[in-house]
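With one protein chain withheld, the remaining protein chains of the complex are depicted in position.
First chain written, first letter: the chains are A, B and C, and each begins at residue 1.
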Amino acid sequence: MNATLPQSETREIPPPPQRLLTYFEEGGRTIGSWLLSTDHKRIGILYLYSILFFFTVAAIAAALMRMELVTPPGDMVSSETYNKLFTIHGTTMVWFFLIPSIPSVLGNFVVPLMIGARDLAFPRLNLLSWYLFNFGGLLAIYAIAFGGVDTGWTFYEPYSSAFSNTHVLTMVAGIFVAGFSSILTGLNFIVTIHKMRAPGLTWFKLPLFLWSLYTTSIILVMATPVLAMTLVLVAAERIWGLGIFDPKLGGDPVLFQHLFWFYSHPAVYIMILPGMGVVSELVTCFARKPIFGYHFVAFASVAIGLIGFFVWGHHMFVSSQSVYATLVFSMASYLVAVPSAIKVFNWTMTLYRGRIYLDTPMLYALGFIGLFTIGGLTGLFLAAAGFDVHVTDTYFVVAHFHYIMVGGMVTGFLGGLHYWWPKITGRLYPENLGRLAALVIFIGFNVTFFPQYVVGYLGMPRRYHSYAPEFQVFNVMSSAGASVLGVGYVLPLIYLIWSLKHGKKAPPNPWKATGLEWQTPSPPPKHNFAQTPIVTREPYQYSPEIQEELIHG
Amino acid sequence: MTLPIFPEEASKIAEQTDNLYWGLLCASAAVCLLVFTLMGYFLLKYRNGKNVDRKPVHLPEMKIEVTWTLASLLIFMCFYAWGAKNYFLIERPPPGAMEIDVVGKQWMWKIQHPEGNREIDQLHVPLGRLVKLTMTSQDVIHSFFLPEFRIKQDVVPGRYTTEWFQADKIGSFHIFCSEYCGTSHSRMVGNIVVMSPADYQTWLTQGQPGNTLAQSGERLFRELGCSGCHVGKSVVRAPPLEGLFGKPVPLNNQEVVTADEAYLRDSILFPAKQIVGGYTNDMPSFSGKISEEELLQVIAYLKSLGSQTPVREQ
Amino acid sequence: MISLSSPTVTVPRKTYLLVWIALLMLLLLNWGLAQLNLGRFNLVATLAIPTAQMFLMIFYLMHVRYNPPLTRVFVAAGFIWFVILIDLTLSDYLTRGDVPGMFRKSWEHGTWPAPVKELPDLPPAPTPKSSSKASQ
Partner (left out) sequence: MANSATAVAEQFDDMPQQLEAATLGMWTFLATEILFFGALFLAYIVYRHTYPQAFADASRHTKIIHGTINTALLLTSSFTMSLGIHASQRGRNRALLGFLLVTMFLGCCFLAVKGLEYKSDIHEHLVPGRHFPHEMPVQSQIFWFLYWIMTGVHSVHLIAGIGLLAVIAWMAARERFSAHYHNPVIVSGLYWHFVDVIWVWLYALIYLINRH
């Protein structure tokens, strides 16, 4: 590995004299070498396999629920099974797909490359994080396989500790362990971004994806421990039969809700912020134009992360919380919406006077902006205290957070996956199939979740196994859309795996992007950079005048 | 206006909430329109392959950013205030409302009228009357949701939560439990029947009259032995209960609390929690010996005492 | 200022000794004050002394005083989030059954927003309370 790369600022790398070993070959080819490798790129791919498995489990649960909800009376599965289905869908999606997906897969792979480092600050902690994630996942799958949990992903107190006789303890232990996996990932990113940036790479030359991952890591590190302790208290209550949330002792179940939502609302910002970071990268690269208002977008990410910790009470407006607290949380919820609005406006202005290539990653980015705008605006509906009283715990809320999670986070993840696929695998995915899949997902998504807004305002409560007949029309529409969405998600799985074998070989920089990660050959060698690059230019130095020729499969 | 996308409006609160819904919808539509048309226009005009002037032009970045930040902040504050106003209306029960007790039990609603009528999963109320529900739960957290009145309130075990409404349309509307409470959470539904005051009176009398809530509370007051200590020159010193409800009570740690339902309930279930000034802690705890409905009946009796001394033990 | 990032520079042992003695003194003070009944001041002392002990240990024993300022940001962050958790949860618990000061007057007299009146044209149903007084 002694090929001396010229001292490149951000110019094109002349092809090295002899073939560089890629990280597939250099760290060893056996399964053992992969399972014990501390290379951040390999751990990223190991995470990809894990979250793919958990996404499938949760997607099957969702499909069964949508089939059940086609008819008003609960006639396909019993109500116990239905309760277990939505709990499986909730817990598996939240803790085993949404939270780890962008930070642990794309983040693990791309962060060291973007800052010109050889690896993360603590490579062994990174591998430990993957093993903790899988051990937690194993516990969760054990709980699901041997009878499931019927408390919902929120584990609300008197029910989850005294009245549910399902495998709550095992599931709680699984999430407790998986929580430490996300703490370690967050810790790794914070120290890496602080301490291991390439010379010349100041904070305001960082790509915006790193700003959002840095903020996500702060939330990961600061919010997850409170969930860990809350779950310990729930477990203690189940083991010893009584505890501090037990109303018989004068305990207060609403205190559990405070502790739970102190973690769970910042957790939804853990899920959406990386998606925003990916979209900032995609919009600039495919509009060939520097981001509009770099500082504002960067600080908007930090602002979302910080204010996100002040808003958890808007989940509890009707849970006998004091009127004063409701006013405080309603105000904070409106304040946290402002940075999101800033980001959407900045992305839109970035398109002005750009040269827009509608490739697959750009389709996902535009889909993200559209769906996130609708999701974010309905968030404003829910922040209004008087309005939330009617719609909380109904399908209006279900539609809102699916617009943000599925329309925002999953679309952002797929966009990022397609954008960095040439760098990760060294192969190009088939472009036209990619565009088709993006369109199918967009249509299927809207048909699935928009009717839920309407049926939510009509008053259909959440987590209902059988519902009043007048809601059937909207539920049938939603179930139909869900099948289209299901097909939409299978498409990328197929052609991405196909591209591993038959995709065209990817050049180092197929999208002619300006990030540091595109200065390495794709797939990059184990130590990423021969010499640590010196960064002198501002980020996103694209110029829309020149007509670039983007290479795609 | 009863578009299919709206549930029926059966109370003033419903209209207020729908107005707020329309306001939010229009504002969101405006923002969506602005963002999507701008994006669509840019996508069409600046697509790759179209030779259009793409020379970077200097935009006053700071000015633009500050304007749309302040603009969105201003709009958000307006909706915050509107939402807060509606929330006040929903959260504050007006004085002089008819008191109905609701006890949530795993997968049914047990409702007690002050006249003594009891119903399961059914709530009959007269048109136009202000009704205040005092609610508690025997086991897990439920939530009493009336979609046609646009109100919802969690029913938390160990505490009284209140909810109020005034029906201004005759008919039968939904009651849903909207906080997940176990296996048959989706079957914990009922309907609220709004009747004209005359029909309501006839319904009251036809229902088994029995004795009113206060009278059955009085019977319990004697049976459980409360009158043994709390009445007249009994041997054990216990605070007098005449005209207790709503009055400030000085505690022995120099605090003063108002004797509302929550205070009465806690004093019966956890006597040592707040001991009245000048008394010792020797009242036995009744938790486990008295059900939620009986507790509400005893409290209804104490409330109906006014300044009259409680009945002596027969 | 000794910068501990260069490994060879160390904190003199005398500092550690002084800090240790100060910590033990504060412990005895805290224990002693707890025995006396000082009313409100008792709570203040019981919380102030551990804060002092904590600052001593963090700045001297954990070398935050000698590390680059970035470490202080990380230390402060932990405590700031702890305060956020405590503060906003207490904003609920301290105001249960209460209403913010400026609204309390209007809350009690029901002036703003205007309360919903009974429908004027409906005679209010005879309140059941009066009938229950006549004991059967």
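Note that in this section contacts are C-beta pairs under 8 Å (C-beta built on N, C-alpha and C of every residue); 3 or more make two chains touch, one makes a residue touch a chain.
Nothing here was measured: the structure is a model prediction, and the numbers come from that model.
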Chains in view touching the one left out: A, B, C
Contact partner of the left-out chain, one of A:Leu36, A:Val232, A:Val487 or A:Ile546: A:Val232
Sole residue of A:Val57, A:Leu85, A:Ile183 or A:Val454 that reaches the chain not shown, by the stated touch rule: A:Ile183
Which residue of B:Met108, B:Ile170, B:Val249 or B:Ile275 touches the chain not shown here: B:Ile275
Residue among A:Gly28, A:Gly241 or A:Pro469 touching the omitted chain: A:Gly241
Chain B, residues in touch with the chain not shown (by the definition above): 253, 270, 272-275, 281, 285, 287
Absent chain, residues of chain C that touch it: 5-11, 13, 16-17, 19-20, 23-24, 27, 30-31, 34-38, 42-43, 46-47, 49-50, 53-54, 57-58, 61-63, 67-68, 70-71, 74-75, 77-79, 81-82, 85-86, 89-90, 93-94
Residues of chain A (touch criterion as defined above) contacting the omitted chain: 117-125, 183, 186-187, 190-191, 194-196, 221-226, 228-230, 232-233, 236, 240-244, 249-252, 255, 258-259, 527, 532
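In this section, only the chains that are shown with their structure count from here on.
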Pair of chains joined by more contacts [C-beta pairs], A-B or A-C: A-B
Intercentroid distance (Cα basis), chain C paired with chain B, Å: 30
Rounded Å distance between chain A and chain B, as computed from the means of their C-alpha atoms: 36
Chain A residues counted as touching two or more neighbouring chains: 254, 323, 327
Residue list for chain B, restricted to those that touch at least two other chains: 85, 88-89
Chain B residues within the chain A interface of the complex: 5-7, 16-17, 20-21, 24, 27-28, 31-32, 35-36, 38-39, 42-43, 46-48, 53-57, 59, 61, 64-65, 68-69, 72-73, 76-77, 79-80, 82-91, 106, 139-141, 143, 145, 147-148, 150-154, 156-159, 161, 174, 176-187, 189, 266, 270, 273, 287
Contact set on chain A toward chain C in their complex: 194, 218, 222, 226, 254-255, 258, 262, 309-310, 312-313, 321-325, 327-329
Chain B-touching residues of chain A, taken from the complex the two chains share: 74, 79-80, 83, 150-152, 154, 156-159, 162-164, 247-248, 250-254, 287, 289, 292-293, 296, 317-320, 323, 326-327, 330-331, 334-335, 337-338, 341-342, 344-346, 348-349, 351-358, 366, 369-370, 373-374, 377-378, 380-381, 383-390, 392-394, 454, 457-459, 461-468, 543-545, 547
